[in-house]
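One protein chain omitted, others in place.
Letters A, B and C mark the chains in the order given here, with residues in each chain numbered from 1 onward.
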Amino acid sequence: MSKTKVGIINVTGYAGVELARLLYQHPEVELASVTGRSAAGQRLGEVFPHLASLDLTIKAELSDVDLVFSAMPHRESAKEVIPFLNRGTRVVDISADFRLKDTAEYWHWYGFTHPAPQLLEQAVYGLTELYRSQVTYAQLVANPGCYPTGAILALAPVVKTGLIEPDIIIDSKSGVSGAGRTLTAQTHYSEANEDATAYALDGHRHLPEIIQELKLLSPEQLPSVTFVPHLIPMTRGILTTGYAPLASGTISIDKKGEEELRQLYRDFYKDEPFVKVVDFSPHTKHTQGNNLCLIHPTIDYRTGNLIVISCIDNLVKGAAGQAIQNMNLMLGLPEATGLQALSIYP
Amino acid sequence: MSKTKVGIINVTGYAGVELARLLYQHPEVELASVTGRSAAGQRLGEVFPHLASLDLTIKAELSDVDLVFSAMPHRESAKEVIPFLNRGTRVVDISADFRLKDTAEYWHWYGFTHPAPQLLEQAVYGLTELYRSQVTYAQLVANPGCYPTGAILALAPVVKTGLIEPDIIIDSKSGVSGAGRTLTAQTHYSEANEDATAYALDGHRHLPEIIQELKLLSPEQLPSVTFVPHLIPMTRGILTTGYAPLASGTISIDKKGEEELRQLYRDFYKDEPFVKVVDFSPHTKHTQGNNLCLIHPTIDYRTGNLIVISCIDNLVKGAAGQAIQNMNLMLGLPEATGLQALSIYP
Amino acid sequence: MSKTKVGIINVTGYAGVELARLLYQHPEVELASVTGRSAAGQRLGEVFPHLASLDLTIKAELSDVDLVFSAMPHRESAKEVIPFLNRGTRVVDISADFRLKDTAEYWHWYGFTHPAPQLLEQAVYGLTELYRSQVTYAQLVANPGCYPTGAILALAPVVKTGLIEPDIIIDSKSGVSGAGRTLTAQTHYSEANEDATAYALDGHRHLPEIIQELKLLSPEQLPSVTFVPHLIPMTRGILTTGYAPLASGTISIDKKGEEELRQLYRDFYKDEPFVKVVDFSPHTKHTQGNNLCLIHPTIDYRTGNLIVISCIDNLVKGAAGQAIQNMNLMLGLPEATGLQALSIYP
Partner (left out) sequence: MSKTKVGIINVTGYAGVELARLLYQHPEVELASVTGRSAAGQRLGEVFPHLASLDLTIKAELSDVDLVFSAMPHRESAKEVIPFLNRGTRVVDISADFRLKDTAEYWHWYGFTHPAPQLLEQAVYGLTELYRSQVTYAQLVANPGCYPTGAILALAPVVKTGLIEPDIIIDSKSGVSGAGRTLTAQTHYSEANEDATAYALDGHRHLPEIIQELKLLSPEQLPSVTFVPHLIPMTRGILTTGYAPLASGTISIDKKGEEELRQLYRDFYKDEPFVKVVDFSPHTKHTQGNNLCLIHPTIDYRTGNLIVISCIDNLVKGAAGQAIQNMNLMLGLPEATGLQALSIYP
């Protein structure tokens, strides 16, 4: 039986490259076409030697495929995917264009009038664990941002069950690849190495995405979220530490409550192939190169706060891996197909 | 005029080594004697080639000096410094032994009956900016922990002025040298490199120190502090992100309030040689190798939370540099003597 | 059809762990049993969370399997594998025990009388590209060291064809995981990070292995090899730079000669699944996590020297990957089975 053909618009960013890497080992789909403006005409393996086995040429236009991944920057991505959607091709959009349901919010955070507001209603937010059934039948999936993936998965069980007060602090530490392949002073090796810094203190674009989803999980309470992303000197990985007061009366502030809390998380993510609730403080290295999200919820007995840690690889569960997880559902394949490689350790 | 002679008990840990490095460039004191159990009898430069210029032999016992730094582990440190105190020698203790005023807390966190409770009253907590005058006349200074230094300096201005509600989250990211020179799996290169992790989720020993000091700054309100330290892949530096709700009615939640807030910090640390309130998100690299603490307070306009960032070099302002800052005061020298080197950048 | 069962003696070192990771994604074999002295009785996933999916318990003794990998240290490995060999089980030994054919050399470099000299004759040196047919029928394969793998593959084409004078310099730069999982001062994070150093200047144990194999490739000339390994601050990867004078009259010292040289390498490694001769200076990152060896031979026109660069992942082609490549041949499977994942990039 011939494999399903898929394509990548803008393969030349890190999300695009990671999609190509993961799709190469996918047994049921074939990466048949890739585009990339600046590199059009070059062999994929010339630009990215580690992808030489894929035997593809970067084109200016995508050839005919059954499903399209767009790894274009926001605004341009929406424009690029419209023709494919019109033709009935299914699309997983890795850009931010279809994540926010509110065009005013999009305008506020991205500085543009939304280029295709008519598509927002049908677009499904592709945090697979929360939208599995909608993803399955979606024509357009908005693949979540890397920070929202780690943050929402860490908080969903307690937000949904009302176990926490809505005063949430999200402190995320990201590897530098999250900033992309574009050269910047911030990501120059000698600047980023041996350095830690907080950024986007006046608001990061992933914040409205986190708020939108936490609000949907908790329709009665408006969550108040302070989110601070940090850049730390490693290539891959996001460790998110979430803090919130446990709602009084919901759970006991002791070892027993903590066990209940952990059981609640385990039940919430029961049978999830890629979310693991763990009993130890997880390491980003435990997810390096694979699609896992490790979550460790715990109680600060002294203050009654929830402390919850999550770890993902920002380029896999935070981007390309989750995109393939969504693709698997859209194509009727087992969700974990092609995503079962263990993390590279050490 | 001959220089004041000082000595280091247990020069062989990272705090001891850093003391030696900094004292070498101190114009008014002479590092005259160093001890180190396992390395006794060896030349300092044999064990630490970068210290060869110091021309010292590691001894089993300290020779006669005017001031002693103890870089022994806790419990042993208290025992070691007693004879010097009895002789009237002044001591800066870098261990945790004299930081906590409450012996029950010491027992709880360190697992031992305090070895010298009679000395606690006279011991001055050596966070120089808060205890300058006491340090000046102290015979025994308890040099603060690295995390408490960054955290307390970041929060003192708002705690003291009641500008925040007492629900404080402290999320710290530390370089690996903070874990010391003792070999552990956690600090094995291949494990710590390209990895981020939270640790001590059930309570870190620096927490009671932070609480003790914040409480003293804010006698009316019992601060509730959740503190989570993280290990990130760099050698030096601690970036601390502090979060707390601004007390309603104290400051406006807008740009103007933020400017007032920053001015409050500037006033609080006016004329401090080593605390700089900055208008940008600071980098640990800006403090690499020197004694600065950079602080950047800001307001999350959406939630009304204070977000405050501080950066220090854990081995300098977080240990050896602050010890020398204290020593300068104790010896009647200008506080910044020997500590004015700029940070190594990049 | 049921999968072939394999086992790992001493899974708890980095080579053992990497074997487990790679075998998990192997479609034709099942990792059925693992041992590890200190960790016996524990779940594999408890000690190595990234291996939790393997669902194995670390045992003191290996259960019955069809093929055994030994990742024991030298000397002990030989003793451990004897009972398996006596039973007719096939063995891939990752230790150094069966690499050197000369027991005097073994004694000289390892400081022990060889524990099983009777097995040396039948042991096949498992540098797959050079010993493919012998590996296929071997009962005992001595998996090469990491440095020899990169160095011999880089030099074999020119040594075998007599294209170089036998005065060879091999300068290798290795990531820290090559030093293993045992804690040492050299591999303590704060020491190894931001540092480069040469080591084993009086002779590294991989030198006799390199000499033995280069001699066998070039029976007429005794190669003179200077080999200096260096430790550089990264986890995985070995970059080897080989230098030797081109033999006069064999090849022209110009662009044309360089093209001939490169063609010679391409012919030598024609159809090799894991050795790629490339036209650019390769990066270790291009091999991160996979079994490739990238080779770039070039001529220094000014001096007439060959400069040849090779890159491998020390834990894959330099250890576990090559062991599986050998296993595939021994089991009659296509050589690249289970080893086709692309490198993790960036």
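In this section, a residue touches a chain if its C-beta (ideal position, glycine included) is under 8 Å from a C-beta of that chain, and two chains touch if they have at least 3 such contacts.
These figures come from a predicted structure and were not determined experimentally.
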Among A:N10, A:S95, A:T128 or A:S177, residue touching the chain not depicted: A:S177
Specify the residue from the set C:V47, C:L130, C:V228 or C:A247 that touches the hidden chain. C:V228
So which of B:A32, B:L51 or B:V68 would be touching the chain we can't see? B:L51
Hidden partner chain, touching residue among A:N193, A:Q221, A:S252 or A:T337: A:N193
Of C:S190, C:S218 or C:N291, the residue touching the omitted chain is C:S190
Per the touch rule stated above, chain B touches the missing chain via residues 14, 17, 21, 24-25, 48-53, 177, 194, 235-236, 276, 278, 280, 282-283, 285-286, 288-289, 294, 340-346
If the hidden chain were put back, which residues of chain C would touch it? 167, 169, 171, 173, 175, 190-191, 193-199, 201-203, 207, 224-226, 228, 230, 232-237, 239, 241, 243, 245, 281-285, 288, 296, 298, 300-303, 305, 307, 309, 311, 346
By the contact criterion defined above, which parts of chain A meet the unshown chain? Give residue numbers in ascending order. 14, 175-177, 181, 183-185, 187-194, 233-235
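We adopt the following convention: only the chains that are shown with their structure count from here on.
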So that we know how the chains sit together, what is the shape of their touch graph: line, ring, star, complete or other? complete
What chain sits nearest the middle when you go by CA atom centres? A
Go ahead and note the Å separation of the Cα centroids belonging to chain B and chain C. 46
Of all residues in chain B, the ones touching two or more other chains: 175, 190-191, 193-194, 233-235
